[in-house]
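Some notes on the structure that comes next.
Note that this complex is displayed minus one protein chain, with the remaining chains in position.
Showing subunit A:
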């Protein structure tokens, strides 16, 4: 039997309930997915608006939480940066659901390859065993691995807006209004919690503003800034009007890869020339794109992972400059706050597996880029009326993040509004203005949520 049309919708319904589909349907689905993916280039072109997601790792219930927080497919345009499988208990359901959605809505969801989408890694980190357990044979694992070989290596997002239209949502607890930019400021970064409440908001060039026009850069002191009139006005006014065309086309493209850069790749065109339809090699450009990590070093360094490389700020800035990029978005590394901007916001890590491995206690994030249009492409969406997700946002990181920018502290921390380094780096450092970035941060779904089967996970500790 073939999987298409209503069959596909039935499979989606079944997978959304976290129930695997029969082996013959998996075979059919994987065949169709390959037909689709083979047409994609190594670097897929994606138009903003798009929501960029990091590692999922088989945490199916958290993937459902991600869709609740970010909006459902096809209403929201998604880009997943790989590592769908391994570690969690529901790699199969998670990957097959994403694949079904890809086949059903090919223009609304982009999947690129992570280092775990590999035969070798999945035999060590759980996906192979999971397939064997759920189907009694390795056939389904084999079908999935054949799809892995066809996944694109990266994506290039174009048409992203440089500024955000401020969300008119309520403020999250402990959010300090006084740190908010003025109403007519251009919003560069906004972070929302899983209930759509605003945790903080940054204006573009906020550090120069605060040093030039504000003696009261201390966030604790009272501020002359009016308390966020943008929130009270109609959505779409405020910041967007200030853009008045001047910076509309200034943002470069955003390159999305799972891991990072490669010493063998200095232009995006070189990625396009790779022969990707194979198992991830142990070395070489394709391996590096899936395995490398940014690090506080100069140039290139050896990776403790045993594959890929470490690369420093200079490498990122040169690459972005040469390729007319404003930002690199990547995944691959656990970050406790869900996302981490580095190197003057030239690269960001997005991590979408909350409480990773049921042990790490981290929150997850997704990154929304708006469309470069009159209202920055941002349409306030309904997140549904569920109050789920725990709501217990970790307050410490909210406050900490807000302050680090205001204090002009560590330029590597989230926010990255400290641009002092750019003067040191001259032309290259200046680069393109980054896109407006809206991060939605969420916690792990409650284990018994939505009546789906959930095995109580046991995390190992040294006892």
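Note that a contact is a pair of C-beta atoms (placed from the backbone, for glycine too) under 8 Å apart; a residue touches a chain by one contact, two chains touch by 3 or more; residues count from 1.
Note that contacts and distances are computed from a predicted model.
Undergrad: Considering only the chain that is not displayed, what protein name does its UniProt record carry among "Glutathione S-transferase", "All trans-polyprenyl-diphosphate synthase PDSS1", "Mediator of RNA polymerase II transcription subunit 22" or "Leucine carboxyl methyltransferase 1"?
TA: The chain we cannot see is, by its UniProt record, "Leucine carboxyl methyltransferase 1".
Undergrad: If I consider the whole complex, including the chain that's not displayed, which of A:17, A:38, A:273 or A:336 touches that chain?
TA: That would be A:336, which touches the missing chain.
Undergrad: Looking beyond the chains shown, say which of A:116, A:276, A:330 or A:437 touches the absent one.
TA: If we include the chain that is not displayed, A:116 is the one touching it.
Undergrad: Spell out the interface residues on subunit A facing the chain that's missing from view.
TA: On the side of subunit A, residues 115-116, 120-121, 124-125, 304-307, 333-334, 336, 355-362, 394, 456, 458-463 touch the unshown chain.
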